[in-house]
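Shown here: the complex without one of its protein chains, the others still in place.
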Amino acid sequence: MGKETVIPFGPQHPVLPEPIHLDLVLEDETVVEAIPSIGYIHRGLEKLVEKKDFQQYTYVAERICGICSFMHGMGYCMSVESIMGVQIPERAEFLRTIWAELSRLHSHMLWLGLLADALGFESLFMHSWRLREQILDIFEETTSGRVIFSVCDIGGVRKDIDSETLKKINSILDGFEQEVSEITKVFLNDSSVILRTQGLGVLSQQAAFDLGAVGPMARASGIDIDMRKSGYAAYGRLKMEPILETAGDCYARTSVRIKEVFQSLDLIRQCIALIPEGEIKVKVMGNPKGEYFTRLEQPRGEVLYYVKANGTKFLDRVRVRTPTFANIPALLETLKGCQLADVPVLILTIDPCISCTER
Amino acid sequence: MMLVIYIIAVIVLAPLVGGLLTGIDRVITARMQGRKGPSVLQPFYDVLKLFQKESIEVNTMHRFFVYISLIFVIFTTVIMLLGGDILLAFFALTLGSIFFVLGGYASNSPYSTVGSERELLQMMAFEPMILLTAIGLYYGDKSFFIKDIIAARVPSIVYLPGVFLGLIYILTFKLRKSPFDLSMSHHGHQEIVQGITTEYSGKDLAIIQITHWYETIIALTLVYLFFAFNSPVSHLIAILACIIAYLLEIVIDNAFARVKWQHALKSTWVITGVLASVNLIILSFFR
Amino acid sequence: MSFFSMTKTLIKSIFHGPYTVKYPLEKKESFPASRGRIEINIQDCIFCGLCARRCPTGAINIEKAESRWSINRLRCIQCSYCSEVCPKKCLKMSNNYTAPSFENVEDEYCNARVPDNKENNRNIAGAC
Amino acid sequence: MNTISILVLFPLLASIAVFLVRKDAVRNIIVRVCAFTTGILTLFVVCRYFKDGISLSFANRNTIDMIIAFVEVLIAAYIILIGIKNKKYIVSIFAAVQTTLILWFEFTQKHGIDVQSDIVFDRLSAVMVLIVGCIGSLILIYTVGYMKWYHVHHEEYKERKSFFFSEIFLFLFAMFGLVLSNNLLWMYFCWELTSLCSYLLIGYTKTPEAVNNSFRALAINLGGGLAFASAIVFIGMNFKTLELSVLTVLKPELMVLIPVFLLCIAALTKSAQMPFSSWLLGAMVAPTPSSALLHSATMVKAGVYLLIRLAPLLAGTSVGKVITLLGAVTFFVNSIIAISKSDAKKILAYSTISNLGLIVACAGIGSQESLWAAILLLIFHSISKSLLFLTAGSVEHQIGSRNVEDMDILMQVSRRLSGYMIVGIAGMFLAPFGMLISKWVAMKAFIDSNNILTVIILGYGSATTLFYWTKWMGKLVSNANRKDHIKHTFHIDEEIPIFIHAVLVVLSCFTFPLISEYVLVPYLSGLFGPGVSMPLGISDVNIMLIMLSMLLILPISFIPIYKSDRRRIVPVYMAGENTGDNESFYGALHAKRKVKLHNWYMESFFGVKKLAFWSNVLSIVIILVGVLLLIGGITK
Amino acid sequence: MNFSKKSPWILHYDGSSCNGCDIEVLACLTPLYDVERFGVINTGNPKHADILLITGSINEQNKSVVKQLYEQMANPKVVVAVGICAATGGIFSECYNVLGGVDRIIPVDVYVPGCAARPEAIIDGVVKALGILEERQKFARKKA
């Protein structure tokens, strides 16, 4: 035809907070082909186990990604604990769950903001991020870090939350819920947002399964995958149902995440109500030997940690399969035939975390 | 002699007012977003900084278009504010805009080119409505001259409500506000980087900013025309109307997501087409 | 479907006033637990080297012979692991973060027994 | 013999002469000389009779009539034969019917009809003669250069250069005859002759596509011819006259409107208005000079010329309204479709149809303002469009493609050529240039005649016009630095006519107040009586001229600025992956990938497939409404 | 008057950070910290930017990108390395694909420590950078 436009999209691009590159082949503005190129953040973290001992690696694991940093630390610790056969105190399980759900809140709020930004809805972006700061404050108060917490340790957690603070968290979350429900209404009801998200990037249930989608991406297409149902940490003692949508478009993915925000609020409240008194950490002695696969539900979906230890201080292998890695095939599928203006929106609806993906 | 003084006054004052409006816009927008926002004079700081910066370019041709564009936009402002022919002013403005678009093509860079296409598409979407506005105003007074329009016995808004609404609709394009900031937005985060201005820097970018200030004044002058008539008080009302329209645009900017080009084109043509056509057809029956 | 559904929040924000903390002018109250920088009480330090060995990034350097403890601020990840393992508990995390700098900052702390040895006490003013 | 007759007959002689000469070099000289002579003759005739005009009648009219009838029969026989040979029976039927009709009229009904003046030269004819003569001769000179290259690059086509040149001269003869004739029978003869020339030129390459398209053109034009013939018979039988000038001063009653409607149909087919527009698009397979001459500058103008002549009869009547609406719809739809095209000649063709639509709409209104606009549109369009066609031909010659997308390297290949092309495009739609001035007045005329629907259509149509021209212009100014471009020489035979055209485009804009004062106002005064004036205010005209001067002066004034202010040149922004040459980036798999930048075509909105069918239906409906209105008038 | 101090426009590029510093850079733009008070706009376009904020370390694949972005910025320009990865490579400095801090590739003017760098620290870093920007502007004008 000769009417094709080929342009680079990324690695540096104002709508991309993280570097990923696409060769976009357009006709007018319609994407005919999108060929990805990754590796801009590839550092080689898995290989770092050869240089850091298994205790130090906790801190490396947390820095796999700065957004779900808590979950990464937790997943790694859980794997090592499982290998070593350590049963951590119940209070620690609950604290981990609270922080995990707070992480989900902060991640989803961040995502909502970025989505609004990709849609060109600046005020919504600002307000989402403003509300997110409340969660970060809770984090800072309880874990002493804003985005990277270093609070999870092998054998439990390093900091406790006293009951006073738990109450305070409860009241902060009440105010938060009220304000969030105000702006999430905009995401779900405003016509200009719906115009941009509804019917965009549709992934049918079959396609989502065939492409191995995980997390909200899969749940928005009606696939019931939620690792929290497996009952790790304290989830076994909480009431929760995975949130499912069937449309499989960007709107459904937004809707799933928004509902998960409220679900997380609910889970945190349940935890605060149920949390037992007790120790927060057991002492871990010796070195791990054995292997274990741990699977958790991150804000972005299912994550898999595979740890293999040989009885020395240094582990044989740590393998992390992050949710974004699993969602990339689905993203490429949805990009076909979309508009150039939709590219950032579609990239965002998988909630990409490139630094997780490339490690 | 007076004419020369007038012209110089327009050339100097229009960007000052335009810049100030942009500054106010930025402050109000920030407040709406729960932020403190920059100082009101920030747009001037930006432009002055750009003038002090190094100007780099990707080829020797593309800066030329920006300057020509500015000259024709100034030309338009002068015609309009001196009460000249409104259609002629539009033609000069279109000429200016086209040079701006050509500037985007001239840099031959991916995002500039896509920006140019989008800008052109926007022009295609809103130009008819601007023409129809002029025609509507002409219907009232049998004159395309602004000085005649604002000296009419009744304000144009009385018989041109539909046209006015259509104009408000496309004002969003002219002021480069969301939802119609496809080609170039105030807010940097856009899929086509900064569209046409991607390759401009330093002085050239400053010129583009100033051009936009003039365009803001031109856009508000159009609103003004609907309210001004031969009573002196009406001019105050008209200025008030301009301010309200501008505030409305700021709210719209903050309350909408950016639309895609298909929707921008379709909705603009349909809405302006219906509003303006119905208004004009009814008007033509009463002649 | 609705139009202008954001307006309520927008107008509320105008009346509420900015949420902004005017940072350099006024500071946001930082939490007591906030992680800022590692401070050392050099008098108590016994230069055992445990912190240096456990530090995941190798930011801490100890020369036992010269009784020197130094930390590279641009390597420290504020994990607080060193303060946990310190047998004398002389390391602690303060909630003031390190200020940005124009070059690599290495804070050195020398043994308190030679306080006047200015040449070896780089950045001591800022540190102690 | 009168100079006018010489002017008309000279091309005929040239045609025969060129046809007979087989040697390239000799023929080229003859063509140049004849073209030059035609040009001079035109200027001479126009200068001589411009002031007072002239009408001629011929004593030996009957002889001429007989010759014409004889040639018509020959032509008809030829058309019937080729129609049968190529199984395009519709052509044969049309030719047979209309020739029979005319012959029947000639020999049985014509007695007693007296023709006062066979040829009328007034200011409108002067304009047409100037266009035909000047542009025609320039294009002929251009053709000499063009055809040299054409057969080098298209070896697959049989070389028939002498045939080609001779056809063009023959066409000039027909065209002069057409615009000068007041005698409808003569006009009809020339009308048919132009159709034939067009057919022959479209079919020049003899490819199946060309043959097909040429037959389509012939069929539609013969259909128009049939309408013309019927109109002549109707007029001759009812009003006992065969003079156009007599017809136009009749009262626009129903009986007059019927033949006028028929003539309008003929005009619409010739001017390729919808639903008859398809032939013009097919005609683009012809070599570019013939497209420039026949299919944009002159022959298609014959239709609108006839409409402008008939305008006094159309003003305010139902036929006029129908014609206006049809013109407006054609204008709108075709300028929309042009957006979805990337072939330069296709764009030009759609733009031509669209602009003719505008002229038709103006003529349909028939007020003095609208006619002012119509004639001015006719002049400016002819010059600009012919410039564009010629440059498009040369561009094809230079870069081996006439796709607009490939023209981004033109700036590197030939700065002058792209400069000319930019002038041509600017002339088509930009502010201080002629087309826009006329559009402006046209709009004013529509408003003043309370044709609000047309105004709205015009508003939206102009905006689409802006889109496709600007994106084309954008390609021309974009500095693609592809290194593999071919250096080609710009033939002097091509450059001179192009240069003159470009100068004419600018000059005509500067002088349009003069054109208005010396041509349009006197002509319109003749129609509407005294009180006709230029529809634009003096201050506006002054501002326009200031803008035009600015456009000329500003680029030059930039030269010293460039000299004093040299800047650091950095690579184009490609998200950080520019390979350094502005042409490619590091893409997936770390491989270099070429950046391709193409314009938008928005086929889903503006594609032919989407629009052509329904717009044709719409225009047929409009015509049928016209017919119904006439029938309704009869039965009332 | 020197206006570069009044309107610093930034370009943020994520080298190979863990996102921690990235989201803190973005958080600076949001209501709580709102760096637009200082006239800061996150342009996302090297041609418009005055300050290049880089988070994360340099690796094989992004080193040419960083270099190119730096070259495409107009003078005067300042580079701020945000976070310890951008300064030294941080905890990742021993990874096989981390070449080290940003100063391996382009001259860095201000280092903002922290893992992740706090928004306050980033604001401080930008303010520090403004001083350098002003100096450079003066120097450039003297030379001209």
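Here the chain labels run A, B, C, D and E in written order, and each chain numbers its own residues starting at 1.
In the analysis below, contacts are C-beta pairs under 8 Å (C-beta built on N, C-alpha and C of every residue); 3 or more make two chains touch, one makes a residue touch a chain.
Please note the rule applied: contacts and distances are computed from a predicted model.
Q: Which of the following names does UniProt give to the chain that is not shown: "Dihydroxyacetone kinase subunit DhaL", "Monovalent cation/H+ antiporter subunit A", "Sarcosine oxidase subunit beta" or "Ech hydrogenase subunit D"?
A: When "Dihydroxyacetone kinase subunit DhaL", "Monovalent cation/H+ antiporter subunit A", "Sarcosine oxidase subunit beta" or "Ech hydrogenase subunit D" are compared with UniProt, the left-out chain turns out to be "Ech hydrogenase subunit D".
Q: Taking the complete complex into account, tell me which visible chains touch the one left out.
A: Spelled out, the missing chain touches these shown chains: A, D, E.
Q: Using the touch definition up top, pick the residue from A:L211, A:I275, A:L340 or A:C353 that touches the left-out chain.
A: Counting the whole complex, the residue in contact with the absent chain is A:L211.
Q: Just to verify: which one of A:K3, A:K47 or A:K168 makes contact with the chain not shown?
A: Answering carefully, the residue with contact to the hidden chain is A:K47.
Q: Based on the whole complex, identify which of A:I7, A:L24, A:I38 or A:C338 touches the chain you can't see.
A: A:I38
Q: Mind pulling the chain A residues that touch the left-out chain?
A: Counting over the whole complex, chain A touches the hidden chain at residues 38-39, 42, 44, 47, 82, 209-212, 225, 230-232, 292-293, 295, 302, 304, 306, 308, 316-317, 319, 321, 325-326, 328-330, 358.
Q: Which positions on chain E touch the chain that was left off?
A: Against the missing chain, chain E presents residues 59-61, 96-97, 99.
Q: For chain D, which residues lie in contact with the unshown chain of the complex?
A: 589-591
By definition in this document, only the chains that are shown with their structure count from here on.
Q: State the smallest step count from chain C to chain D, taking one step as a move to a touching chain.
A: 2
Q: Identify the chains adjacent to both chain B and chain D in the sense defined at the top.
A: A, E
Q: Measuring centre to centre with C-alpha atoms, which chain is farthest from chain B?
A: Following the centroid criterion, the farthest chain would be C.
Q: Name the two chains that are joined by the greatest number of C-beta pairs in contact.
A: Summing C-beta contacts for every pairing gives the maximum at B-D.
Q: Which chain's centre, taken as the mean of its Cα atoms, is farthest from the centre of chain D?
A: C
Q: Just curious, how far off is chain E from chain C if you go by their C-alpha centres, in Å?
A: Roughly 21 Å separates the two chain centres.
Q: Once you find the CA centre of chain A and the CA centre of chain E, what distance in Å lies between them?
A: 26
Q: Name the residues of chain B that each touch 2 or more other chains.
A: 30, 32-37, 54-56, 110-111, 113, 188-189, 193, 198-199, 254-256, 262
Q: Specify, in ascending order, the residues of chain D that touch 2 or more different other chains.
A: Touching at least two other chains: 570-571, 573-574, 576-577, 590, 595, 597, 599-600.
Q: Tell me the shape of the graph of touching chains, choosing from line, ring, star, complete and other.
A: Shape = other; not a path, cycle, star or full graph.
Q: State which pairs of chains touch, listing all of them.
A: A-B, A-C, A-D, A-E, B-C, B-D, B-E, C-E, D-E
Q: Note which residues of chain C are touching chain A in the complex, please.
A: Contact set of chain C toward chain A: 1-3, 5-6, 8-10, 13, 19, 30-31, 33-35, 54, 56, 77-81, 84, 93, 95.
Q: Along chain D, where are the residues that touch chain B in the complex?
A: So the residues of chain D touching chain B come out as 408, 430-432, 436, 440, 443, 447, 450, 452-453, 455-456, 459-460, 462-464, 466-467, 470-471, 473-475, 477-480, 537, 539-540, 543-544, 547, 550, 554-555, 558, 562, 567-574, 582, 595, 597, 599-600, 605.
Q: Quick check on the complex: what are the chain E residues that touch chain D?
A: Interface residues on the chain E side: 13, 45-47, 61, 64-66, 68-69, 71-72.
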